[in-house]
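Here the complex is missing a single protein chain, while all its other protein chains stay put.
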Amino acid sequence: MQIKLDHALTMIAAARKEAQKINVPMVIAVVDEAGHLIAQQRMDDALLVSLDIALSKAYSAVAVKMATDELGALAQPGQPLFGIHTCDNSRIVIFGGGFPIKYNGRIIGGIGVSGGSVEEDMRCAHAGLNALVLPE
Amino acid sequence: MQIKLDHALTMIAAARKEAQKINVPMVIAVVDEAGHLIAQQRMDDALLVSLDIALSKAYSAVAVKMATDELGALAQPGQPLFGIHTCDNSRIVIFGGGFPIKYNGRIIGGIGVSGGSVEEDMRCAHAGLNALVLPE
Amino acid sequence: MQIKLDHALTMIAAARKEAQKINVPMVIAVVDEAGHLIAQQRMDDALLVSLDIALSKAYSAVAVKMATDELGALAQPGQPLFGIHTCDNSRIVIFGGGFPIKYNGRIIGGIGVSGGSVEEDMRCAHAGLNALVLPE
Partner (left out) sequence: MQIKLDHALTMIAAARKEAQKINVPMVIAVVDEAGHLIAQQRMDDALLVSLDIALSKAYSAVAVKMATDELGALAQPGQPLFGIHTCDNSRIVIFGGGFPIKYNGRIIGGIGVSGGSVEEDMRCAHAGLNALVLPE
């Protein structure tokens, strides 16, 4: 099972709708199982920095096979993975908003959202994840 | 006049439709007047290299205020701008498929398409440009 | 309202004057609302590292829509945005000296100063901000 462009657009539309509901402009990105971009959208007036962060969150979730908020807990000073945020050309994000996309227990891609508080980003990313419907 | 996300999605949808008509998977990107991404989509099975090239074509058209095929003519060996393709962190593309988006004579963004032959890329980019409807 | 080159030079001259008053050589940069450089000046004998830091501070303030000292508070270990300093190609600075330039509540650019202590940098950046006079 691979994420098609139309799957990604469905996920992004759902995340965007949630972002509109809470009135926070977001950048939303979906990547494939190799971490490569399938689609990305920047809502009007979203933070410029979110262009990079949304994509990097989606990438990180695939690259580390973990949600970025879970990774963040392991990456604090004194924790086992402190310093990982500068690995891989500093593409690894260690705060919430990036999630792996799973299918039958396998990771087939990632979604990343940036633009609001970490909680808002995670909420919109979840909306995107929930919108994905794949065949059994 | 600024290009909104919905404008960009309309343009990309039109370029994608043209790409489907000629049966060539493309990557399509739209950037704002500062060269920053608004939206990007990778069609299923598109070339991996096209992710960078489509975005860089859109960026180049804004950064140089010229279509990338026009720039290419000035950037051949012996021509005045030979070597420009490695400027600006090598983001400048010197073959066709990137166009400025104009409104009342001013450049308000750029579109870039990559995935087929240069002629195919340009054809799909034109379809995107033609789909943009802005108020007088 | 856009920041013109002459606005930027006025701001930089004021920041420089303040730096001379406290006898600390500084680098001062002003960027537009897209984060792109308008003008940058390095005072004689300023720290070499300040070339990058001043520009990155100005960029960060625009990219995150926040002063860099405010961002710094959110980016400490254990805080929500810990790790953001290596995002966006490590261009995000998380200590003071970068400020958004606002006009009627909208961010139209950023100023960044580097070369002294954080307090000195902030003081000179404020002098630059205060020197900007825009029409009502």
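First chain written, first letter: the chains are A, B and C, and each begins at residue 1.
One rule holds in what follows: a residue touches a chain if its C-beta (ideal position, glycine included) is under 8 Å from a C-beta of that chain, and two chains touch if they have at least 3 such contacts.
Not measured: the values here are computed from a predicted model.
Engineer: So there's a chain missing from this view; which of the remaining chains does it actually touch?
Structural biologist: Listed by label, the shown chains it touches are B, C.
Engineer: Among C:Met11, C:Val24 or C:Ile38, which one touches the chain that has been omitted from the display?
Structural biologist: C:Ile38
Engineer: Since one chain has been left out of the picture, which residues of subunit C touch it in the full complex?
Structural biologist: 2, 4-5, 8-9, 36-44, 48, 51
Engineer: In the full complex, which residues of subunit B touch the absent chain?
Structural biologist: 34-35, 60, 62-65, 77-78, 80-84, 86-90, 92
We adopt the following convention: only the chains that are shown with their structure count from here on.
Engineer: Which is it for copies subunit A and subunit B: same residues on both faces, with over half shared, or different residues?
Structural biologist: same
Engineer: When the centre of a chain is set as the mean of its C-alpha atoms, what distance in Å lies between subunit B and subunit C?
Structural biologist: The mean C-alpha positions of subunit B and subunit C differ by 32 Å.
Engineer: In whole angstrom, what separates the CA-based centres of subunit A and subunit B?
Structural biologist: Averaging C-alpha atoms per chain gives centres 26 Å apart.
Engineer: Among the residues of subunit B, which ones contact at least 2 other chains?
Structural biologist: 36
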